[in-house]
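Of the protein chains in this complex, all but one are displayed in their positions.
Each chain gets a letter, A, B and C, in the order it is written, and its residues are counted from 1.
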Amino acid sequence: MGLTNYAELAAIILFGIGFTILLIDRNLIKKNIGFAMTDSGMYLYLAAKGYISGRKAPIVVNGVTEMSAYINPIPAGLVLTGIVVSVATSAVMLALTVRLYRKYHTLNIDEIADKARKERE
Amino acid sequence: MTVALWQSIPFACILLPLFGAAVCLALPRRLARLWATFLMAAVTCMSLVFLVYMIPFGKSYNYPMGHFPAPFGNELRAGTLEAVLGLLFAGLTLICTLGGSRDAEHDISEGRQGLYHVLLLLMEAAMMAQVYTNDLFTAYVFVEIMTIAGCGLIAVRSEPGRAIVSAMRYMIMNSIGSAMFLLGIILIYDLTGHLLMENLHDSVVQLQAGGQYSQPLTMVVALLCSGLAVKSALFPFHSWVPDAYSTATPASASLLASLVSKSYIIVMLKVVFRILGTDVINAARMDDVFFVFGAAGMLIGSAVAITVPDVRRLVAWSSVAQIGYIFLGLGLHAGDAAVWHILTHAAAKSILFLSLPSLIPAGSDGSLRDLRGAGYRAPLAGVAFTTGALSLIGIPLMGGFITKLTLAQAALGAGGAHMWISLAALVLSTVLNVGYMLRCVLVFYSHPEEDAVPAAAPVRRGFALASVLVVLIAANIALLVFAQPILTAIRSGFAMFD
Amino acid sequence: MARVRDDMGDTRWGRLQRWLREGDDSLDRAMIAVWDESAEPEPEPVFTVPPARPEQKKKNQKHTAKLEKLLRVFSVIAAVLLCVGIIGILLHTTALLPSFGREDNPVHNEVPRRYIEKGMNEDTGAVNIVAGMILDYRAFDTLGESNVLFVAVCTVMILLRLQAGDPDERLGSDTRDRLIEPHSDPILQVIARVLIPLILIFGAYVILNGHISPGGGFSGGAIMGAALILHMLAFGEKQTARFFSYRTYRAVSVCALGFYALAKAYSFFTGANHLPSIITIGTPGRIFSAGLIPYLNIAVGLVVCCTMYALFSLFRKGEL
Partner (left out) sequence: MQILMILLLAAVLICALCVAFTKNLLAAAVVFMTQSLALSVVWLLLESPDLGITEAAVGAGVDSLLLFATLKRIRAIDSDARENRKREEEQDGTRS
């Protein structure tokens, strides 16, 4: 059983969509989801790099410790770290969103910037 | 290889604040402040001792984090350059925290002050980790700690509104930068199979020689460098800087402006000189990108600073320009000029941000009009601001002058269009610098009009700020007096850097 | 003196001097509009249409609506183009990279070889090689990662925890709104009473077996945090507050993170100095084997569990 390169393809498209939402969408919550998607895309890409067709997950079974039996454990470990980091970041962004909404009653970042500028003047 | 006890200092400099941050959460407010200050002082002392031992030692060494040798576990690496930067970061964190403590007490509500000190300690740990780490992924994780802690430090101010807006902008810009940086790490990991910097460098040299992966390598260079440039607020990505620096409490502002944006540049230095090597950077034309954006940042940052009436925003805009100088240094392959400017700018910018609150009268929004005669009302702060301003202007015999001298030397060495553009940019931005900085100083020392309302009595900021300002003035002068040995140390550090 | 300045006031030199000495901003205002927010990603002129005379208003509104529609179309097109551009460049790069799923890729070098071949029996003692990697070989990363969660909770607390004396405390009354108050739903409560112990036990299993089977502190901690969140949703925050408050969070995370930092400091220090370590790897496959890994997993699990609940609770009611 082998998987062809679909995972990387999907990962890149996911990254592209997420990055575009992060850049273009003016809604803060959508921006946040876009950021999370960007990260998922990258992690999918990284995890696909560790895959070797026909091999098993890196959990030692029956004491077999040969390289040829398992896939590469490093990308999985890195992704594990990354997932947690991205949840932390998105929690902070959401908290900022709540504070901003409480103050300005809108989620649109342009309107918020407008109102903040008026406040300054 | 046996490891001397002093060689464990970088490890202690990272782990001590990390541990201290967890403990700090449990302490009551006043004790938390004492504890944080104590830890910062301890880290500063250790960094000083480390530098004293490091200079005669004369070569860099690797320090494994765990029981596993080179490519298998995490590693730290320290040389003279790291020791100098470590001392700068530890010392300035302490100084900024102390100098801004009275304002922080005033700006931050009581329930948040404990958390504020937790954030400061985590920030210090992350910065020390940036300085000493020898592993790209570790750098990413600690970059994220710094990003989030920086967001907290901007938003910690009790006043809602603009501080939060600027924190949000900061966060969006930084997450774009993080995404690019992480993608760069993933691609380079895929190409080489390593995350440790020396191994990465060996593989990259091989790939470069093989010529098979030149396009992906260019992509890696672009992603890593532009991700870090976005995070360090290089010119077109600076939109959050003026708001964030002018609304944050002075300690946070000086910390963010003088240290945090610099530590992304430290990672950048590692990427450029240790991982990729200048050959790969040149092949990808990244040096020209640095050069162009650095020069543009220098000019535009200064040009805006000269028009801004609010003195805090003025200083913030000048930061945009100063980051431009550092990137110009990178673009001209003058790493020593870049590092020297990191030192100068950190010392000068923290003095500006810390002296400003004493100069701005209570109830003013910080526009220059209210600041007439401020230099007489708060003499020490006035002298401090003037010192910082003169250093940034780069009048002969001040820190900024040596930056400009080294940059000009590098430009002359580069020749061609690079030379003319950078010389022109240097001259023009120096003129603009003189314009806005001298303007501030002149306003501070002009007599207030007789019919003006007498300003309210200045807030007493006490002994801590006064001593901090004296130390910073001394540091700015010391940078000038010891310029030659420091530059030698930086250059020898570069020799053992890659 | 004042008279002299009056005379000079209109000359260029006088203006420059005034600008230098007084911070006169007449010179600046025009420039500010151009520069100060020059980095706005999309300066939208639509929202800043100046107030117009009534007869112009209707025309302006029509004009604005048209402009807005145009802008929206433009932004969609820009988004699609940008998206396609990013995807195109990256796909082109990927096509040149080492191909997918092959065993001779540069990624599969001596590092994973050592992790797999020596990981369980000599180095870490963890059957789950990924757990051995993140908690032993590359433990420094993971230490940083736990602190990312810690710093995130601190920042969220700064942002959302209600403070006495905050200027916007009055605005925080949304947290006491009845929309937030849970409805006590008997069906939910009965199911929760059955499910919560099961979820907690499963979370504990995932944490404790982190070095033997898939899982570990992060996933197990998140599962246990979900149980706490479910408890709060089903029985109301007052019930949950009886056993989980800010003091609990503080105590647990201080102990767990402190232990984590100290334990890892010990192992880093002995490792770097080539000192013998008292930590042994034990018999692979047992619960208490693999040196520090199970204890670190427990510490991480506790931190993550408290973090997840704390985050949710802060978002929900602005209090812990």
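Here is the rule we use: a contact is a pair of C-beta atoms (placed from the backbone, for glycine too) under 8 Å apart; a residue touches a chain by one contact, two chains touch by 3 or more.
Everything numeric here is computed off the predicted structure, so don't read it as measured data.
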item	value
Touching partners, among the displayed chains, of the absent chain	A, C
Which of C:L97, C:A192, C:L208 or C:A226 contacts the chain that the document leaves out	C:A226
Contact with the hidden chain (one of C:G215, C:G258 or C:P284)	C:G215
Candidates A:M42, A:V60 or A:V84 - the one touching the absent chain	A:V84
Touch list for chain A against the chain that is not drawn	1-4, 6-7, 9-10, 13-14, 17-18, 20-21, 25, 27, 29-30, 32-34, 36-37, 40, 43-44, 47-48, 50-51, 55-57, 59, 71, 75-76, 79-80, 83-84, 87, 90-91, 94, 97-98, 101-102, 105, 107
Chain C residues that touch the omitted chain in the full complex	79, 128, 130-131, 171, 173-175, 177, 179-180, 206, 214-216, 218-219, 222-223, 225-226, 229, 308, 311-312, 315-316
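The definition used in the following text is that only the chains that are shown with their structure count from here on.
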item	value
Chain contact topology (line, ring, star, complete or other)	complete
Distance between chain centroids, defined by C-alpha means - chain B, chain C (Å)	23
Gap in Å, rounded to a whole number, between the CA centres of chain B and chain A	28
Per-residue overlap in chain A, given as positions that touch at least 2 other chains	15, 19, 23, 49, 75, 81, 85, 88-89, 92, 96, 99, 102-103, 113
Numbers and ranges of chain B residues touching at least 2 other chains	137, 141, 144, 148, 151-152, 155, 160, 164, 189-190
Touching residues on chain B, where the partner in the complex is chain C	2-3, 8, 11, 15, 18-19, 21-23, 25-26, 63-68, 71-74, 109-112, 115-116, 118-119, 122, 125-126, 129, 135, 137-138, 141-142, 144-145, 148-149, 151-152, 155-156, 158-160, 164, 187, 189-194, 203, 213, 215-216, 219, 236-239, 242, 300, 303-304, 307-309, 313, 367-369, 371-372, 438-439, 442-443, 446
Chain B - residues contacting chain A, complex	137, 141, 144, 147-148, 151-152, 155, 160-162, 164-165, 167-168, 171-172, 175-176, 178-179, 182-183, 186, 189-190
Complex contact set, residues of chain A against chain C	2-5, 7-9, 12-13, 15-17, 19-20, 23-25, 48-53, 55, 57-60, 65-70, 72-77, 80-81, 83-85, 87-89, 91-92, 94-96, 98-99, 102-103, 110-111, 113-114, 117
